[in-house]
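Missing here: one protein chain of the complex. Every other protein chain is in place.
Going in written order, the chains are labelled A and B, and every chain counts its residues from 1.
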Amino acid sequence: MTIEQMKMPQLGESVTEGTISKWLVKPGDTVSKYEAIAEVMTDKVNAEIPSSFTGVIKELKAAEDETLAVGEVICSIEVEGSETDESRANENIHSGVKNEGITQVVATDVSISKARYSPAVLKISQENGIDLQQVKGTGKEGRITRKDLLKLIESGNIPKVKSASNQVTAPAADFMQEQPKTTQVKAVQPIAGDIEIPVTGVRKAIAANMQKSKHEAPHAWMMVEVDATNLVRYRDSIKQKFKQTEGYNLTYFAFFVKAVAQSLKEFPEINSMWAGDKIIQKKDINISIAVATDKALFVPVIKHADEKTIKGIAREITELAQKVRTGTIKSDEMQDGTFTVNNTGSFGSIQSMGIINYPQAAILQVESIVKRPVIIDGMIAVRDMVNLCLSMDHRILDGLVCGKFLARVKEIIETMTPENTQIY
Amino acid sequence: MPVISYIDAVTTAIREEMERDSRVFVLGEDVGKKGGVFKATNGLYDQFGEERVIDTPLAESAIAGVGIGAAMYGMRPIAEMQFADFILPAVNQIISEAAKIRYRSNNDWDCPIVIRAPYGGGVHGALYHSQSVEAIFANQPGLKIVMPSTPYDVKGLLKAAIRDNDPVLFFEHKRAYRLIKGEVPDDDYVLPIGKADVKRQGEDITVITYGLCVHFALQAAEKLASDGISVHVLDLRTVYPLDKEAIIEAAAKTGKVLLITEDTKEGSIISEVSAIIAENCLFDLDAPIMRLAGPDTPAMPYAPTMEKYFMVNPDKVEKAMRELAEY
């Protein structure tokens, strides 16, 4: 003997419930399969419900006029033997139903590695100076998600790009120092119309040096903002006379080289070289200056710059640049540099990230002097401002000494007046 | 290799298939004695007779439906809709019947019919002789929609469509009929349905389009090349189901994608292309996906000013390409 359950059938598409309007059987009645047991009313039809079993009505689970959901038990029937078939069929139905919701998912064959940042993640990281290398991603395969960054920002615990100063700015394109990417990029195939330029000579040397520096020296960056108003006034007042007297220009660059040379004297750590197992602090202060031609970049050296006057430096800059442009510069004139000053301002740049002139310890980018409103003593003033950007080899130098060095350069520039600065 | 027009490639493909297979026949309005209003079936009536080149009553649902019946029986009907704009009375036959016959019968029956129709604007055809109708059919699994751009593709793809064992809608650009000429081999060849074709290799931007717009893109690409901008052009050829692999590859190649259709923009074929790229190419894109299409007006007007405004043309394509290249 088995007890089987009769359930409320779904009478009509979209119908969800039915009302027992009349029972046609009572407990104890014998019914045969397909014999009507109740009248049921739904929104769509009124119908007699046939029994699915032959047996004896055991119990009516609902009263007349009672409304039951489709699938609810309406009565139980005691059946001779076992009718496992019934439950098996129901299982069949269920397994069918279970799979109904499956929709076709197009396999996305994108294997996302940790280094692949979505546009949203890149944007947020740039806006907030987040070093993505230090962020642990929670996405698939460790991908950093937008939410990961928003949470970090909310927590205030932002892993900044490695540096000693909070003045570090967002990474900008390195347009001053070209870095060949031969190792990262798969060979580009030229097609009709492309021009192929063989990499030889100076270009090859530049490529090798830059790659070596960027590859070996862990670069860190910082920038200070300098008020050069006094310098501008001073230099403007004498530049015409200087040109007439000396026959060449008195450039701002000469003042900056002088200030750097003087500061290097006071912070000899900066005037250092990396030598693998040791750091060599150089006695001589030889300033490399970057001079660009259309095709290449040369770095002639102003030797013993700390011992030279501003006029002397200005003259040497003029002569070295002239030699570079006419192709008459000699190799010994480009050797023994201990620190590089790069006149990026001459291209109109106001911010850049130099690649260190290997094996020196640092490079300073002197940017454009631009008039900008600044607050002085609570009032707005128009001042001649310049950014000085320093790239340092973090193996040799730390932020503290570099910060002090830059502060010193800034101080010298800001106080360059006829009273305390000799041209000759 | 002989150079023939786009429409001659249509006629050639049909003639060769009718010669090859006696089950192939043509039915439609004016396709017999007249040889079609565009002359796409020119000469076939004389060659094969009125039994195989059938002038039907003017009733599109019957043209499609009778063709479907014959196809289920085992024939290879080529039904012509005089203009794509007039296919709408046959939509029930195409979508409820042709598209679903194999599926609903669990592969017991099939429906190897080709329905050809000239589509497209720029011929002063106004609202009802200019439309692109492919999007109506492009979410109907069971159908294939082929829209070739060159005479070479026309011949190879129309032959493939006739031999295909599933229903194929073959839309021919009516302005391309006599405007576009190209080399077409005399031999019997078929091209794969469902495969896009790179019509030009390039490095800077990718253009994905189909039909007459392929030629606009190629013309503009030529101009941009002289300015050092290299354009990759992918011709979809089959607009449903789409060649997802080729789309992803072309989009990833340059990271800058311009999608072009002559159809109105919203819900068009290129909307789906755009979705495929968005789904698969997030880390390859270097610019937002750009779409160039007709405006969302019911169809293109008759007056030349408005028609020109509506139509995609080489200048509009070039402008869009430059904008994308500069991004």
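One rule holds in what follows: a contact is a pair of C-beta atoms (placed from the backbone, for glycine too) under 8 Å apart; a residue touches a chain by one contact, two chains touch by 3 or more.
Here is the rule we use: contacts and distances are computed from a predicted model.
Enquirer: For the complex's missing chain, which UniProt name, "2-oxoisovalerate dehydrogenase subunit alpha", "Carbohydrate ABC transporter membrane protein 1, CUT1 family", "Response regulator" or "Peptide/nickel transport system permease protein"?
Expert: UniProt protein name of the non-displayed chain: "2-oxoisovalerate dehydrogenase subunit alpha".
Enquirer: Which listed residue, B:Lys100, B:Lys181, B:Lys195 or B:Lys265, touches the chain dropped from view?
Expert: Counting the whole complex, the residue in contact with the absent chain is B:Lys100.
Enquirer: So which of B:Met75, B:Val198 or B:Ala287 would be touching the chain we can't see?
Expert: B:Met75
Enquirer: For a quick check of understanding: of B:Trp109, B:Tyr128, B:Tyr189 or B:Tyr309, which residue touches the chain that isn't displayed?
Expert: Once the missing chain is taken into account, the touching residue is B:Trp109.
Enquirer: Against the chain that's been left off, what residues of chain B make contact? List them.
Expert: Against the missing chain, chain B presents residues 25, 51-52, 54, 56-57, 59, 61-62, 64-75, 77, 89, 92-93, 96-97, 100-110, 141-142, 144, 164-166.
Enquirer: Tell me where the left-out chain touches chain A, residue by residue.
Expert: 6-13, 34, 44-52, 70, 85, 88-89, 92-93, 95-96, 98-100, 102, 104
Please note the rule applied: only the chains that are shown with their structure count from here on.
Enquirer: Over in the complex, which chain B residues touch chain A? Could you list them?
Expert: These residues of chain B touch chain A: 201, 203, 225, 228, 230, 244, 279-280, 282-283, 285.
Enquirer: Within the complex, which stretch of chain A touches chain B?
Expert: These residues of chain A touch chain B: 106, 108-110, 112, 116, 118-119, 191, 193.
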